[in-house]
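Structure incoming, see below.
Complex shown without one protein chain; remaining protein chains in place.
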Amino acid sequence: MISVVVTFLIIVVMAVFVIQPLFLEPGLEIKDTEKKSVALKQRKKILYRQIKELDMDYQLGNIQDDDYGQTRNELKKEVAEILTILNR
Amino acid sequence: MTPVIGGLAINLALGLAFVSIILHFFYLRNGDGRLFLSGQRAALAVSLLSILATLILAQLLITSNFDVDYVAHYTSLETPFIYKITALWAGQSGSLLFWLFTLSVYAVITILQNQRSQHKIMPWVMIVMTTVQLFFLILINYVSNPFIPTEADFVVANGLGLNPLLQNITMAFHPPMLYLGYVGFTIPFSFSIAAMAERDMNALWMRTVRQWLLFVWLMLSIGIILGGWWAYQELGWGGYWAWDPVENASFMPWLTGTALLHSIIIQEKKDMLKVWNMALIIITFTLCIFGTFLTRSGVMSSVHSFTASSLGPIFLGFVFLILVVSFLLLFNRKSFLQSEKRIESFTSRESGFLFNNVVFIVMCFAVFWGTIFPVISEAVRGTKITVGAPFFNQVNIPIGLVLLLLTGVGPLLVWRRTSNQSFIRNFTTPIVMGLVSALVLYIFNIRGYVLISFSLSAFVLTTIGFEFFRGIRSRMTSQKENPIIAFWRLIRKNRSRYGGYIVHIGIVLMFVGFTGHSFDSEKEFGLKKGDSEHLSGYSFTLYNVREEERPNHYAYIADMIVADAFGKSIVKLHPEKRIYFHRNPNPERRQPHSELDIYSTIKQDIYSIFNSIDLENEVAYLKIMINPLVNWVWYGGYLFVLGTLVALWPPRKEKS
Partner (left out) sequence: MNSKNKFYFAISGVIVVVIFWIWWASSNPADEQALVTFLSVEELIDEDHSDRVRLGGLVAEGSIHLDNNNYLSCQFELKEGDYILPVHYTGARPDLFKDGAEVIIEGIYVNGLFEADILQTKCASRYEGDLRDENSYNLDEVSI
């Protein structure tokens, strides 16, 4: 008897849980509540980290001057691009 | 009552899995947000019901409800509490349910983590995850159901009990860790498929995939190491790795996963190798499913596998399906994934990583080849050729040594191009160190792979040591810090780099331990009370044999004194011969089991096994092994875990 009640309960709860959103108002749009810029900010973080690591490797003397300059410029260029988009 | 609800839960979960997949697909077609919400909730419900089913099975095991066939087969009234819980993954249907349980926990976390973000790819992520859940739900519902009742025409007074081999505390951790690893690869796989399907692979995606990869890889590594530790402590053949098909099954995704862990860094930093990484993640996930298939289908005979069942073809079909669908998608998205950037030089870190990848993949292939060779040879030539550990060692030792070499070389390479001066400066001392150790070893009459392995270890340790040294020195001059603070901050500010180095040190220690294996010695003998035997300069004297009755077994205990060449006693060893189920009136049902005793030091392990006892003549038959450097493997394992944790530790919130 109890098992019938519990079984019934589980089925009802699950059904309501799943179906409930279908009775919301139509035209619901799914958008990231976090801003779209999150991914860009994350990319910016990765770039900053890379610049830091590059500087460290340069300090340790692992990189030639011209390679260092070129790589650093490329990284900085990408950061600048991201910053202009973010500030727009 | 509860078995009925367990059965209902997995039934309902199966239905909802279908519902969830369909809802998500409709959402992708018409963009109605209500469908998305409903689909996500359905996916959540599938996971919650699966978790509920697992909890119910655990409860049935704990309360020894022998009305359920699974409970009666894998536990008995005498089974200690903790092993009643571990019985959850001791049998086939239980372990399939546990797979599903683990995946469900991961699915719940994924849904909750991404409630506010990554909505573009989330429908696909959940479609892939739910499809994998669906596969296991079908198996659990229709092929191997853990809630099937015992045949009802008699009452089961007591269950069959859990195999004594599995009554070891490691068994409480080794399988769950492996599952966390195996199953966890579903997450990066789902995100990759989703990113390809939506043609959207941003930095946020990268963060999710990298963090999960590292976590899941750590779990898999811990699982593998614990498995070796268990085999060493419990199985009594004196080793921790036997190239058993099931061990290989966990090792293969580890190899491809490790390759991926390296090459994904190139993708993060240079936006290159995307096609390669996607292929790697597909292969790794497929190997995880394939590994479950090897363990659960009984195709390969092994300590781990259960008896043959109908699971085989279904699993193979699923593996095939994953491969075909994923690679078709990958092929279709080739142009989206391709990058214009190229690797510029052989002496760049990019190329170092690439070679590391190639070596990992060929090693995986070698293991795969050896694992399935019996099946292939039977199909092609009609004779079954079994492949033993010597084959795997022969093939993999040279490949492993190349990897060891790369462990040292890779970190010294910088992105893009390593300058010649830095090349010479960074490598001179390590190479000299390597050569000096080679010379010393040669003088001590050590040759071959052992010599190469030890000198490479010296080389790699020196390169890593130098990296730390130069990093600390640079901080000391530029930041005016004392050495300890410099060391601490160096690691804290570059966690993934220095965490990686710590892992590498762990790997080197493990290689030293593996190499020690070639100095192993062993001897089997019978001793009467008071007699002694000798092995490798040690003497072993049997001074007593005791008998003792314990709650779930009867034990014969051999008391031995171990003495060194000068007669000085070092330690007493007490290996046991146990009889489990000794109260069972049917002698056939009693189960002998050897409990080892090991004296473990940094130099070597003295490993003793009580084989059998001749009660009439009062002779105890013992086996002694001297295994040098085994402890280094475990120490290496600790460092390995520590290093990964350093890399994994979440960074402090950076100031914007």
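In order of appearance the chains are A and B, and numbering begins at 1 in each one.
Simple rule for what comes next: a residue touches a chain if its C-beta (ideal position, glycine included) is under 8 Å from a C-beta of that chain, and two chains touch if they have at least 3 such contacts.
Just so it is clear, the structure is predicted and the values come from calculations on it, not from any experiment.
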{"item": "Shown chains that the omitted chain touches within the full complex", "value": "B"}
{"item": "Hidden partner chain, touching residue among B:160, B:571 or B:641", "value": "B:160"}
{"item": "Hidden-chain contact residue, picked from the options B:197, B:372 or B:387", "value": "B:387"}
{"item": "Residues belonging to subunit B that touch the chain removed from view", "value": "69, 72-74, 77-78, 150-151, 154, 156-161, 163, 236, 301, 306-307, 342-346, 351, 354-355, 358-359, 362, 365-366, 369, 373-374, 383-391, 393-395, 398-399, 524, 526, 551, 583-586, 588-589, 591-594, 609, 611-614, 617, 619, 621, 623"}
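Assume only the chains that are shown with their structure count from here on.
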{"item": "Residues of subunit A that touch subunit B when the two form their complex", "value": "2-3, 6-7, 10-11, 14, 17-22, 24, 26-34, 38-40, 42-43, 45-46, 50, 52-54, 56-57, 59-64, 67, 71"}
{"item": "Of subunit B, residues touching subunit A in the complex", "value": "1, 4-5, 8-9, 12, 16, 19, 31-38, 41-42, 45, 49, 116-120, 202-207, 268-269, 412, 414-419, 421-422, 425-426, 470-471, 474, 478, 493-494, 497, 654"}
